[in-house]
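As you look at this complex, bear in mind that one protein chain is not there, while each of the others sits in place.
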Amino acid sequence: MDHVQEMIRTHPMRTKTFDEHALVACVTACHECAASCTTCADACLSERSLQELVSCIRLNLDCADVCEVTGRLLGRVSAASLDVTRAQLMACREACQACATECERHAGHHEHCRVCAEACRSCADACDRMLA
Amino acid sequence: MDHVQEMIRTHPMRTKTFDEHALVACVTACHECAASCTTCADACLSERSLQELVSCIRLNLDCADVCEVTGRLLGRVSAASLDVTRAQLMACREACQACATECERHAGHHEHCRVCAEACRSCADACDRMLA
Amino acid sequence: MDHVQEMIRTHPMRTKTFDEHALVACVTACHECAASCTTCADACLSERSLQELVSCIRLNLDCADVCEVTGRLLGRVSAASLDVTRAQLMACREACQACATECERHAGHHEHCRVCAEACRSCADACDRMLA
Partner (left out) sequence: MDHVQEMIRTHPMRTKTFDEHALVACVTACHECAASCTTCADACLSERSLQELVSCIRLNLDCADVCEVTGRLLGRVSAASLDVTRAQLMACREACQACATECERHAGHHEHCRVCAEACRSCADACDRMLA
């Protein structure tokens, strides 16, 4: 996501609230995790063991939605309300942790769940650094 | 949003976690607030006093995104993770309160801000009842 | 969605491109359909006959996304680019028709599919009137 980094660096209001490097990393992680969860849900729907993957699909869908919107809020570098940003980061960390834990249960059987769990853990960590 | 109510009532897993009436009200309020904030941002961009409305536009955009995703999570009646749902409801209440407060500052001059503030307050209240 | 109607009516740029009544109806239909499809996907994931509902879930997810974004574009009353709005309306009509057709196949067995098909047909019709 090279354009994302350039966009954040050329924003007229440099981020004062957050470390710029951490912000770029978190916006990128949110979009990567959203995209990964969207694909993982569809991949799970293609598996024969579909019935065992219902919780995984549901958490994938929630996590994709929450990450996408968190990436949007952070991508608005001006951060209109820090309270809103922080609350959304907390929801995102929660969603990523829940989805990672579920995906990890299926990581031995499904490569897409293994990769998706990685994307979720990376995003949870990136949110964590923003909240620190 | 009559279809929303019917959809939630015909879901095979009746909501155990939340009161069904409060759930329908909150899903509806989230989608109404998201739509109101999207229109308010565009309306503000049409005003001559645009410069004074920059914070309002930013909060409108954030609030639209946060409400939309909260409405989605709640609309998945099964509620895959209660922790995620609750964290997202808290972010939504925060976004609605911030946006309502800003819109109310412009309510005397701009009808769209007055109506949007109402939609935000209703949604904040609906989230509050879900979190109670 | 009373707030939506009020928001569109109080927008400083009254819609010149579209009939105002048709616009309010279409924005509302898009959000109703998006919410219905989100709930229908989750409801389908709760059914025992899950395996037969995979296509339905996939079309529900696509249709929810497409309707939501179409509702957003239309809710920006100023309509920055009529070509973009029209192309998005065509995608929305396509998504609603595809999802309605699939939901109707399951309407006899699942009430949520029957209601969702109605929401999809209403939205396809509303898009159609906007494109006329």
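Order of writing sets the labels: A, B and C. Residues in every chain begin at 1.
The rule is short, and it goes like this: a contact is a pair of C-beta atoms (placed from the backbone, for glycine too) under 8 Å apart; a residue touches a chain by one contact, two chains touch by 3 or more.
Quantities reported herein were computed from a predicted structural model and do not represent experimental measurements.
By the touch rule set out above, chain C reaches the unshown chain at residues 55, 58-59, 61-63, 65-66, 68-69, 72-73, 76, 78, 80-81, 83-84, 87-88, 90-91, 94-95, 98.
Annotation for chain A: contacts to the undisplayed chain at residues 1-4, 6-8, 10-13, 27, 31-36, 38-43, 45-47, 64, 68, 71-72, 75-78, 110-112, 114-116, 118-119, 122. Touch with the hidden chain on the side of chain B covers residues 41-42, 45-46, 50-51, 54, 57-58, 61.
Rule of thumb we're sticking to: only the chains that are shown with their structure count from here on.
Interface of chain A with chain C: the two copies contact each other largely through the same residue positions, with over half of all numbers used appearing on both sides. The chain with its Cα centroid farthest from the Cα centroid of chain A is C.
Of all chains displayed, B has the C-alpha centre closest to the centre of the whole protein C-alpha set. One inter-chain figure worth recording: chain B and chain C are separated by 19 Å, centre to centre, where each centre is the mean of the chain's CA atoms.
Note on chain placement: the centre of chain A and the centre of chain C lie 26 Å apart, centres being C-alpha means.
Of all residues in chain C, those that touch two or more other chains are 41-42, 45-46.
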